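Every protein chain but one is kept in place in this view of the complex.
By letter and in written order, the chains are A, B and C; residue numbering begins at 1 in each of them.
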Amino acid sequence: MEYGQLKERERSGRVPSGCGVSGIMNRTGKVFSGDGILASICSMTERGNGLGSGYAGYGIYPEYADNWCFHIMYDERKARELVEEYIESRFEVVNEEPIPTRKVDALKYVPLLFRYFLNVKNGFAPESAAEEDYVIKTAMDINRNFKGACVFSSGKNMGIFKGVGNPGEIGEFYRIEDYKGYIWTAHNRFPTNTVGWWGGAHPFGILDWSVVHNGEISSYGINRRYLENAGYYCTFFTDTEVITYLFDLLGRKHKLDFELIGKILAAPFWSEIEREKDERNREFLKTLRIIYSSALINGPFAIIVANSTAMVGLNDRIKLRPLVAAEKGEFIYLASEESAIRLICENPDNVWMPDAGQPVIAKLKG
Amino acid sequence: MKKTKYLIIGNSVSGVNCVEGIRQVDKKGKISIVSDEGVYNYSRPLISYYLGGRIEKSGMPFRDEGFYGENGAELFLNARAEKIDALKKNVTANGGAIEFEKLLIATGGRPFVPRIEGIDSAKEGVFTFTKLSDAEAIIKYIENESIKNAVVLGGGLIGLKCAEGLIERSIKTVIVELADRLLPNTLDKTASGIIEEALEKKECGLIKEETVSAIESRGGRVEGVRLKPGGKTLKTNLFVIAIGVSPDIDIAKAAGIKHGRGITVDSRMRTNFEYIYAAGDVAEGRDSLLGSNAVIAIWPVAAMQGRVAGINMAGGSAVYDGMFPMNAVDIAGVPVVSFGITNPPDTGEYEVLEKKGDGFYKKIVLKNNIISGCIFLGKIERSGIFSGIIRDRMDVTSFKKELLSEDFGLLVLPKEYRKHMVVGEGIEV
Amino acid sequence: MARAKSACEFVAERDESRCVKCQACVRVCANDVHSYDGDTGALFSDYSKCAGCHFCEDICPTGALTIRRNLSDTRENANWTKDYIYKIIRQSENGGVLLTGMGNDRPYRNYFEHIVLNASQVTNPSIDPLREPMELKTFIGRKPDRIEFSGAGKSGGHVLKQKIPPQIELESPIMFSAMSFGSISLNACKSLAKAACDFGVCWNTGEGGLHSELYPYSDRVIVQIASGRFGVNPDYLQRAAALEIKVGQGAKPGIGGHLPGEKVSEEISITRMIPAGTDALSPAPHHDIYSIEDLRQLIFALKEATGYVKPVGVKIAAVHNVAPIASGIVRAGADFITVDGIRGGTGAAPAAIRDNVGIPIELAVAAVDQRLREEGIRNQASLIAAGGFRTSADIVKAIALGADAVYIGTSALISLGCHVCQKCYTGKCNWGIATQDPYLTRRLNPEIGARRAYNLLRAWSLEIKEMLGGMGINAVESLRGNREQLRGVGLSELELKILGIKHAGESW
Partner (left out) sequence: MERKAKKIVIKENYCIGCRLCEVYCITQHSKSKDIIKTYKGKGPVPVSGICFEEKGSVSFAIQCRHCDDAPCVENCLTGAMYRDKETGRVLHNREKCVGCWMCVMLCPFGVIKIDRAEKKVVSKCDLCIDGAFPACVEHCPNEAICLVDEDGKKIEKT
């Protein structure tokens, strides 16, 4: 089968995958090199099969902190021309350059990789949700309508780097150790099909959301239809995509904090809600679950979600996938395996297994 | 002088139920019973079955052997109570006196023996039939003398049962009855007719509207009985006088206890002495149908009265709210049950419903749509329901037309009544 | 000419070697099939009266009776089947509309039988409902787009800005369909009502009103407001858990109802608020609803009457235009829509209507759910599917297609004894269900009925949990509308498109 066909297959259907995830954050916002996350994710070799890896870093583009940064992969020059024309019609392009990479022999079918630092043209009011919707729409338009192009990162002062290969290869390819960020997340993929598509690797991102995910979502069908009802178009057909959009919908649009998002995505059981002593709170939890029943993520998952202000780890409601958390000073670590944390943080102050459905929330201070 | 807390004169059903009544309230107080009979308790109505050979003596007690011991009651047999000193609270029996705190007189009835010419000279072959000893004597006589036939005076309950016993012993029996029917207190002519037919099939003779005016005897042994003066003589060596019983009130009378035909008692079975009670065939308690006191000489009344007396004697509280006459009997294979007033006076106040069929008869007597009495003959299975209806003086207007129906049952009774009968554990309507 | 006998559909075969002549069969058959001849001591059976209800077979203590089809048949003919021939014969005799009971018995494609479910393998653990919590709790009512509260951020300190619209809370997404006291006996109503209350779901009065003996079960009753307005009064509305305006019924879309006067007993007369012995006629349309705006008025009139604390829904038959109609109903303010498919049952309907009008519920649910989502209003009303759910798997499939909950009618009655003989309209139901004859109604002891109906709810709920667990899902809301869990087998592309599912063999 040709790469193109494989890619089409992956683009048009869900590929379930089991994976390894890792995340590091410095809560004071102090940036640090991508070495750590690289070492951590590479240690979990059993959790990937070389068919996809990726990294997300926050605070990596301080010089463009106020610009939207699109990372786009192209299959061919033609696609790039069309997309760039489209982008230019919607944005003022502050900078445009290939994403710096190294040659890694093991990687085949490397797409064309470019990054764009953009400003919206028509001067949206700062903090306006409309600007973000505009950005999302642009990204979705490209992904839906431009053949051979894929926007895989679209936030500010952050970037996602991913591709088909093991984490070591991808990290080396993207020169991850050259970036410095205050949040890093990484993913090692074990898809259950033969070959991966670069766009299908994780992290998945929209605006400055990034999600790395280990699991398979049995509620995918309804989550997706719920998001479609809310105006999101799923173009990647991955579980990670719907998780990302759910965070965007609940966090950005409905303005719910991570705590509550956790209670929606990994809703407490009715029996737990009934045990809640405070009547007002019980009523609130019940209402929350009734309204957001279609946003419940059912099935096994361990995810690390980040945006520019926080990193969050969350397990499904009965903890069917591993997730370990650790803390040392201002650093918070999340990973599928404890060893992946201890490798880069020898003496953590505290190591724990987050309970099912209980989010670990690390917020940027100040 | 012997002392006892409770003294009971009479060891039949009233006496025994009295013991049980006392023990419901007082588990300890000493009970003494004096009986002029020589045997442990037995059911008097069974003597005809004994006579007929259908049961052994061992089958006659209505309480088992341990009864007296279990209930802490001392039984004095062959001890006839001769005198009651009501004021000093003692009873003389067998020459000794027994002091009591509470006394029950349950002396029962005594066979009524009319003045019949020649009765005094007939030493052998003339019997009454109310006690076991009577039956034993008749059997002994029959066996010793190879008796083949008998005349029974009286077509009432005792007479008929006696006749039946004799028939079962293959004694050719003739019944002489003064009335125009059998069981005259209970049955009407229609009912009697059915029984007469059945008796006839058993070759039992019956002479109605007749009586025995004289006994003919030779050497003190009965040879025959003569019907009305100058009338026909029936040859027989066995003559049983069974025309009824009367309350045995002699000693009570002597003690100054108030009486009518029987000893007068209140609803707690007390006599005019508050520590002396009376029950059973000797007592004149309330007849719920008549609304006044009367002697109702039947087993269930005796049992109930004895129990009520016992409870009250022991300081408990029980009320006898009256019963009414009822009888169940099987004559010549025809079962009969009767309740209350079955031959109402012709005053126009009563309404009679009847139905006769092959081998069965049903009669209901009503007054103001309340049942005063009934007869069931041949088919008696569900007659017990009427005992309740009569007891509760139920208005039957709503189901009057069903009263005679073959499948009369609880279902025709008003729902509420059905429910009331069996609160909690019966019919859920 | 020779008069044709009515079709002798069944034979009650008696095994003489087992029959002890207890005559139980004689006593129980309301159709007088069996008789005992006192003179000869023989038992006879007149098969032409047999409805095939199996009551005698079930009551016979020795198993001496077997009900089987009468093999007498007309000449094989693919068009002129025995059924059609005898229908014409009957109509030639009586010149009237042929009535029937229960749901459509024609062999229209049953899509449930062409849809299969998914289960987890390797990449996703299935969940064992015996060991892990498995939630079927379902809420029927309008849901807002988003939660509104104050005091966010502090855990435990959330205060709702406003209560969500009224909901009914179900322990399982299964409810008992509208079946009126009149169409079924009071004992049947009691059985279902008690079972629903015991299990924590809802039952429905149909348009029969609420008999006072059913008041103890009224906190879980959905009361209907139908075209005849029978039994509708303020108390009726106040007692209910929810209100349902009945516009149509799957068994007879576009047709009203008719309870013959002889069935309008004292009790029914009181409950329906009509004179005893008079026919209870429900008009085909509501004469105050000739348009969607009229419906809106009624919905809000009912909400006003009940103080906006109970969901108000609308029940329609699944017809061609069901999706846009449903959308209109949601926009008219309904908190739930009930869609009753072509296989929905009835106590009496013209056979021609029952067998030919409407569309299958599977397609209707898929179309309605999809339409409401496309319009972004799916959360504004719950969708209740009704009409022919025969097994828990049918229910799972309906929910995955988009239903919030289902109504079961026929299967509920089967739990009470019904053998689907379709003779409900005769009023001689031997099982004491579709009858008002006191001799027959007493056969349904509501204690037993409630237990059996409860058992059915329990059994199906357990099976639903098993199926959910197999899919790796532990809350029914994650199944609702989750068509990824379904695959078609032997369906055309168009059918798959309408159902919104892939064909078996296609992965995600």
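Here, contacts are C-beta pairs under 8 Å (C-beta built on N, C-alpha and C of every residue); 3 or more make two chains touch, one makes a residue touch a chain.
This structure is a prediction, so every number in the text was calculated from the model and none was measured.
Considering the intact complex, the chain excluded from display touches B, C.
Listed residues B:V337, B:L366 or B:V396: the one in touch with the omitted chain is B:V337.
Touching the chain that is not shown, out of B:V25, B:I119, B:I385 or B:L404: B:I385 (per the contact rule at the top). If you put the hidden chain back, the residue from B:R63, B:K102, B:R286 or B:K362 that touches it is B:R63. Of the listed positions C:V20, C:V97, C:A301 or C:A459, the one in contact with the omitted chain in the full complex is C:V20. The chain not shown here touches subunit B at positions 17, 43, 45-46, 49, 54-55, 59-64, 299-300, 303, 326-330, 333, 335, 337, 339, 380-385, 387-388, 391, 407, 409-412, 418, 421-422, 424-429.
By the touch definition given at the top, subunit C reaches the unshown chain through residues 18, 20-24, 27-28, 58-59, 61-62, 432, 437-439, 442-445, 447-448.
In this text, only the chains that are shown with their structure count from here on.
Chain contacts here follow an irregular pattern that is not a line, a ring, a star or a complete set.
Mean C-alpha positions place subunit A and subunit B at a centre distance of 104 Å. One inter-chain figure worth recording: subunit A and subunit C are separated by 46 Å, centre to centre, where each centre is the mean of the chain's CA atoms. Note for the complex: subunit A touches subunit C at residues 13-18, 192, 215-216, 218-222, 224-226, 228-231, 237, 253-257, 259-260, 267, 269-271, 278, 280-281, 283-284, 287-288, 290-294, 296-300, 317-318, 320. Considering their complex, residues 120, 122-125, 127, 132-133, 135, 137, 139, 143-144, 146-147, 149, 152-153, 155-156, 158-160, 163-164, 167, 373, 376, 378-379, 400, 471-475, 477-485, 506-508 of subunit C touch subunit A.
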